[in-house]
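Here you go, one structure.
In this view, the complex is presented without one of its protein chains, the others remaining in place.
Chain naming follows the written order as A, B and C, and within any one chain the residues start at number 1.
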Amino acid sequence: MQEPLRSVTQSELRYSPDRDLGKRGVGYWAFYLHRASGLVLSLYLLAHLGFLSALYRGPEAYNAFVAIVSQRGMLFMDVLLAAAAIYHAFNGLRVSAVGFGLGVKRQLLWFWVAFGLGLVALAAFSVRLLGGG
Amino acid sequence: MPRVGVDTDIDVRLIQSTPGRGLVQVVGSSHLESIIVMGAGSTGAAIAHDLALRGYLVTLVERGEIASGTTGRNHALLHSGGRYAVKDPEAAQECMRENQILRRICPGVIEQVGGLFVAIDEEDEAYLATFLVGCAESGIPTEVIGREEALRLEPELNPAVRLAVKVPDGVFDPFRLVASFVATAQANGVRVLPFCRVVGFIQDGRGVSGVRVVSDIRGSAMELKADLVINATGPWGGKVAEMAGARVPVMPSAGVMVALDRRLSRRVVNRLRKPGDGDIIVPQRATSLIGTTSWTVDELEPVPVPRDHIVRMVEEGARLIPAARHTPIKASFSSARPLISGNLESDGREVSRGFQTFDHGARDGIPGLVSVSGGKTTTSRAMAEHVGNLIGRLTGRDIPCRTAEVPLAPYYQYRLLGGLPEARREAVAP
Amino acid sequence: MTKQAWKPGAPALETLSFTVRLRRGGPWRPLRHRWQNFAVTVPADYTVVELLESIKGHQDPSLAFRHSCHHGSCGTCAMKVNGLERLTCVTTVADVVKEGGHLEVEPLGHLPWVSDLVADAAPLFDNLEALGPGHVRMNGIFAGCIECGACISACPIGGPRSGYVGPAPLAAARDALVTGQAPGLGWGLLLERVDGNHGVWQCHTAFECSRACPADVDPAGAIIQLRQLLASGQAKSLAGLAMSRGPAVTGAPAAGPAPAGGAPHDHRPRREGGEGW
Partner (left out) sequence: MRNKLWITQAVSGIILLVLLGLHLFANHTEGGLLDYAGVLRRLKDPATFALETAFLVFVTYHALVGLRAILLDYFQGERAGRYVTGLTSVVGVVAVVYGVWLSVSLYLR
């Protein structure tokens, strides 16, 4: 007896392992990364504003603060911060565009383009910061 | 560990208020006998609805989700009666009647697509006269159309088609039809307990005065007391009745159906001949259902799906609509019809499609238990009417059946947790 | 394995042995939550729901899961299989597990958990009822959606439990707007819900709903279209147009013109009102 294949429609169509990161899609992780980077940047903003109060306290306080954050270890933190900002910026552009219907069909491509541009920008920034410092 | 205890709120009628929905269609406020209906397939759900309209205090228990047994997996064909017109005019008449009633009381779950009986070869053509006479006697409106017209209506039909007969077949959504019955019952105060397995009966001597259940939502055992217990568990009916020492001669008869991944036709397409295997294609939702076969089974979980049956279904279906052979199979599945083996014959198809009620008080000396088995989803309302009348006789009341007039609530008002008063929407799976 | 038409000569029946890991327990159960493992050997073409049936029938009758039609049209059997939403009746075990592997089944996320593998779809039904009433969903413009809840479970925003109206109801709202068929709440409230705090603007275009949808509804595309309609003011005029046509008769077949370009499911047969049957 020849046996038919009880084929399944959903699985292969929508979840292609080679295109997707793990189980969830790229957009899923992009969303969480966007949210996390946004939160990090917000916290940084508040901290930044707080630390700048050293300016009010006068030159000694502020210059001491600058000396601390200019250490090499701190500069690495700056690179991480730049990474968050650059990712948030490029993915934000993608989300805005796609959210208004621009490039919906290519939205995955846009993600990787944004991601690639972001990496280039980050590399440039890192070289500038660490090389110059 | 399961706790055992008498469930106290069984005697409290829960009239659920559904503000703004305007579907509470109750019923006198008098508390009549309390009745437990086991099984929420189309039969049990329709019975619960019927009894609630008559004013009884009804509890509907179901071991899984509603319509998760035979009903859910049925053919989705709202019979015009055409398939029974020649062999069983009585069944055909009933189908036609119920077809019209269901269209009236729950249009939201029915697609009024119409149906065709198509003649592919000479033998089919010769059957036409017999078929038309049967339909006329059963009150089924027909219209014979020629080859061109048939192909115009259904372009993918086998080009060898000779003629076709239009009949008022329809398509329903089995799950949603049952959900409509249950939603209406809930609105009328029926307590619905899904995921609640019957594990035994409460018996005083031989008589049944309630059921022992285990709720898989609460994870605990409960005793539900009632004046009458109705066994509407379909192919499980024999095993359930056995727990009370009663006998129901149910013969589970399995049928394989194949769901193709698109609609091959707008209408239901039947072969114009005596009903047989794989002679019907029903367009249901985004699929075409080809069915079905028939053989007796013991195994119900899951009902086996023999591969050669799948092959046969596709081949038979391709005789009606050749594209069936090239369309991806979305799913193939089996369900078990609860046929009554009154006069046991070799093939399940020969056994009556009708239903039977068993008053175990009169038959086996076990008062308080009534079984109902067999039947079709299309005629479930009529079965429920019949059972309701029997309950009326048993309880000494003469309350008219109103299910043919009262419109059903929309399916989406069915609430899984409607029977759990303590249920709050709180927990999401961790 | 690829999606393919049935062909004679497909591979012969094989069996697979693996471990099934099931989420057990529930909010009202004595044991709120645990994982339970079952060692099984089943035919490779068993669907996941058949596998669950056989576990319920032969190993543990207390296992609770929803299923009904077994061919992907009722929408009851959507669960998370190995972390992804799937209609378990059209997913074979061979698709999701290898010999000796693990198969993890959980209830849908973002919906109230009832017991074991059962999640309550009531919030989804409420939102769908508000934005696209049932006759529209079953028989009309929104017939593609089988109301399984996969999109809500997959959405990173979190579905009705976060207040979010949810992907499928928003897609229903889009179809109601584009075709002018009155939603359950009426047009004013539809616009308010869709444009409100928990409407389309809560979506973060992760597209996970469209990936998870087993019925090709593409809710993400619908949400994007809704945004364009709202931002350009067209949504209001569409709703106004529909209202000026007089109160839509709920329950009646779609007698108007064929759905406009936006409705993606117009290939499905409509009720044939004219023919009577």
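By our rule, contacts are C-beta pairs under 8 Å (C-beta built on N, C-alpha and C of every residue); 3 or more make two chains touch, one makes a residue touch a chain.
What you see is a predicted model, and the numbers here were worked out from it, not measured in a lab.
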item: Among shown chains, those touching the left-out chain; value: A, C
item: Those residues of chain A which, in the complete complex, touch the missing chain; value: 35, 38-39, 41-42, 45-46, 49, 52-53, 55-56, 58-59, 62-63, 66, 69-70, 85, 89, 92-93, 96, 99-100, 128-129, 132-133
item: Contact footprint on chain C, counting only the chain that is left out; value: 157-158, 162-164, 195-199, 201-202, 227, 230-231
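Please note the rule applied: only the chains that are shown with their structure count from here on.
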item: Chain B and chain C: spacing of chain centres that average the CA atoms, whole Å; value: 24
item: Distance from chain B to chain A - Cα centre to Cα centre, in angstrom; value: 55
item: Gap in Å, rounded to a whole number, between the CA centres of chain C and chain A; value: 31
item: Junction residues of chain B - those touching two or more other chains; value: 305, 307, 310-311, 314, 328-331
item: Chain A, residues touching no fewer than two other chains; value: 2-9
item: Complex contacts: residues of chain C adjacent to chain A; value: 1-13, 45, 47, 72, 82-84, 86-87, 90-92, 95-96, 154, 156, 203-208, 211-214, 221, 224-225, 227-228, 231
item: Chain A - residues contacting chain C, complex; value: 2-15, 23-25, 27-28, 30-32, 34-35, 95, 98-101, 104, 107
item: Interface residues, chain B side, partner chain C - complex; value: 1, 3, 64-68, 71-73, 80, 107-114, 141, 166-170, 173-176, 195, 197, 214, 216-220, 257, 259, 263, 266, 283-287, 289, 299-302, 305, 307, 310-311, 314, 325-331, 333, 335, 410-413, 415-417, 420, 422-423, 425-430
